[in-house]
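Note that one protein chain of the assembly has been removed; the remaining protein chains are unaltered in position.
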Amino acid sequence: MSQTNQLMKSSPHVHDGDSVTNVMEAVIWALMPATAMAVMIFGWTALLVIVITTLSCLVTEHLFLKLRQRPSAIADRSAALTGILLALTLPPHAPWWMCVAGGVFAILVGKQVYGGLGYNMFNPALIARVFLLISFPAQMTAWPPVTPLFSEQSYSLGDSIAIVMTGKVGAPELADAVSSATPLGQYRTETGLGKTVQEALGGGYGGYDEVRAAGGLIGGSLGETVRCWGRWGGGYLLRKKVITWHIPVSMLAGCLVPATIFWTYDPAHFPDPTFHLLTGGLIIGAFFMATDMVTSPITSKGQIIFGLGCGLLTYLIRTWSGYPEGVSFAVVIMNAVVPLIDQYTRPRVYGHMA
Amino acid sequence: MFGFMHGGGESAADGGSPALSAIEMLPIPQRLYLPLRQHAGYPSVPCVTVGQKVGKGEVIGRADVWGSVPLHAPTSGTVVAVTACPTGHPTGLTQLAVVIEPDGAERWSEAVQGMVDPLNAAPSLLREQIRAAGIVGLGDECFPSHLKLTPPRGKRVDLLLINGAECEPGLSVHERLMVERANEILSGIQIIMRIVSAKQCFIGIEQGKSAAIQAMTQAAWGVAGVRVQGVPAMRPHGVRQQLVAALTGKNLSLGARLLDRRLLVHNVSTACSIHDAVWRGRPLLSRVLTVAGGGIARPANLEALIGTPLRHLIDHCGGLQSGVDQLFLGGPLLGQAVNTQDVPVLKSSTAVLSFLPAAGVAKPQQPCIRCGRCVEACPMGLVPAEMARRVRKGQLMRVAELQLHDCTECGFCGFVCPSHIPLLDTFRYAKWVLQAEKWGRQPPSVGGGHALSERDGTAGEPAVVAPPAVVMAEAVAVREEVTVGSASGKGARAVRAAHAARAAKAAKASRDQAK
Partner (left out) sequence: MSDNKTSQLITDGLWYNNGIFVQMLGMCPTLAVTTSAENGLGMGLATTFVLLGANVVVSLIRNFIPSAVRIPGYIIVIAAFVTIVDLSMNAYLHDLHKVLGIFIPLIVVNCIILGRAEAFASKNGVFASAIDGIFTGLGFTLALVVLGSVRELLGSGSLFGQALLGSDFHPSLVFVLPPGAFIALGFILVGVRWINAKRDNEAA
């Protein structure tokens, strides 16, 4: 028999073996330390929020693809990733209906109406967060104090279910569940009343402890509080070459450089750059949100422009807009200009003039 | 700086390469099949008759025009046939070949004569000697070397570049040649410099191949004007633009002529065979190939006579592993699938590869997630993802604006694509269509309908298709059916779509009328 192969194909004949599913899985793994820390710090409610959000993303994806008569793409893990990312932007005591609404919105309006994975213009998780923030401002900014798992303040599983299922934060029977402002919120509110940064955040930033902030032990959304763990996961992604350094580095620079300049100029009214770095969602945004491949520029030059824009907008929104935190708005706004960036940052074709 | 440089996957795709195994001489096979078209240009004309005894190095295919080179008997023996034989092309097409049964005596033909004092000979004599020896560039193009060594009137060569990088990842032919035959290569380089009167020569060798760099540096010691230079381990240096940039810092477009920059590029195997031809009078009778890949039991670098059937090489390397059904002639990125082991080694063959089915080639296609890896990988600075999107939308003029014609078809984009999009096939298709339009033929109707379905993963399902797209869709479909398995039904669906293409067209027309 002289026939060797039944299978004829054209070159290339080899592949590095990676797949979209692998990429998504790597990002999910990279999110695991942050997710685990979120659960540790906020207790069972955090776990419930994450599970409900992710499940609603998966169910929406499945049903919608069925409606569109397409093969189900649950297996590519992208919907699960969206769910986890969205959950990390929610407050720790987010009621169940908010999680579901966010998950459905993320997949339905954020992704599937554009044609599914690869065609969406905005980061689905962030567009859903923006939707929730505009729709339910009260619930989205109810920041309970940290209640680490297995500590005295922690809620039992039953209480946690009650919190998430009834949405009654600070109900009488859960007397200690009072809302506290995030450092960013405190800074905006108090400086808005004419106080200096030191007065707003306690003398010499006394009330706000950088070590606690880095470790995540201050109020905020799930992902906001676990920043050092988020950075750890981001490092993993960089090492695995799932993402490149361009977006995270330029986004941090875009926010921290103006922060340093203004702080040097007037420390009484502008907090120092470490405050910007360690509060809010800057780190998790820079490593996981802005780096979403579908909604970020395709060339490295474009990625740097995109990252700088995200960082700068974050700083502008945090300092001068009506919202205390601006990472999600910044990234979503920059998502909208990605086609333009792509158009003008094409690499120079070999041997052609620029 | 900033990683803006583009170029290749570094040392990617090493399919179990036998980087350091020494070149082995392959025993003479029972029969040699020598196709008469082995180089770019006119094929040689057979000048032997069946039953004729030939000596080693005797001309069996005459070169009637200056642009052609003769073909020689790789060993002594009897011509048993002048007939059609399969060539290394996926179509399995055959072409005219001289079949020789070796007698094992290795009797040299009297015609084989080296030159006396070649370094002082006239360039025209050297060129004639090289042409008579049937030397062609031993890369992928197989352009007759004497033509390359004849600069047009008014052009001259200042700098000779010698490519020591492998044509493709996973090969180690050049590396072994440089380690084992450094002096021959240097001698060949001097002859080339003499012919084109180049003052300087840079030998580019990938950094990290220290044995080769050492050997060549040693050989080049004291030779005026010759310098060994490490180049970054980026692929593909087989594409000369990359090598030129790495060695001289000059950026040349694909269309640019090297001679306009007073440059000339040859590779080390060609230099080696030029030495043999000039000093010893030996024609190009054999070449070194890498036999590798997970499907090969014992990977090796072999020096095989031209015309040796692949079967002989593979058997020498312990045969194919069980369950292997793919065989490629050439490198992993550019090589061609061959459908029979009876294909002979040609002057252009650089490697014989076979991969285990698990080499990750045939995974189902997923949507493009714009990860940008293809952009990073493209050595020409193109944006493959964007180009493929435009092709799928039928916006071929936009693809042309994105410099589709600068695509060298190196295949790196497809190699790194995590979505397993057949990018290279897409670009070949687009080039075909654009070319057809240029020729004034009826182009396939890709403007209105989606020639390749945009969203559906399978590259099949052409809505409105003319013959080439059908062929392509069928090819893809067949491949998918075999690899993905008919259980998914995807391949079968694509086949149906392709066959039903005209029906679909008619249906669409009638729908439009109804509106």
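Some observations on this one:
As written, the chain order gives the labels A and B, with residue 1 at the start of each chain.
The rule is simple: contacts are C-beta pairs under 8 Å (C-beta built on N, C-alpha and C of every residue); 3 or more make two chains touch, one makes a residue touch a chain.
Everything quoted here is computed from the prediction, not taken from an experiment.
Although it is not drawn, the missing chain touches A when the whole complex is taken into account. Although one chain is not drawn, the whole complex shows that of A:A79, A:A101 or A:A330 it is A:A101 that touches it. From the set A:V109, A:A162 or A:V249, the residue in touch with the chain omitted from the display is A:V109, counting the whole complex. Residues 95, 97-98, 101, 109, 113, 131, 134-137, 139, 167 are the ones on subunit A that touch the missing chain.
Note that in this section only the chains that are shown with their structure count from here on.
Averaging Cα coordinates per chain places subunit A and subunit B 47 Å apart. Considering their complex, residues 2-4, 6, 9, 12-13, 15, 90, 170, 241, 245, 251-256, 320, 325-328, 330, 332-342, 353, 355, 359-363, 366-372, 375-376, 378-383, 385-386, 402-403, 406, 409, 411-412, 414-420, 424-425, 428, 455, 475, 478-479, 482-483 of subunit B touch subunit A. Looking at the complex, you find that subunit A touches subunit B at residues 2-23, 76, 115-119, 244, 246, 293-294, 296-301, 303-304, 342, 346-352.
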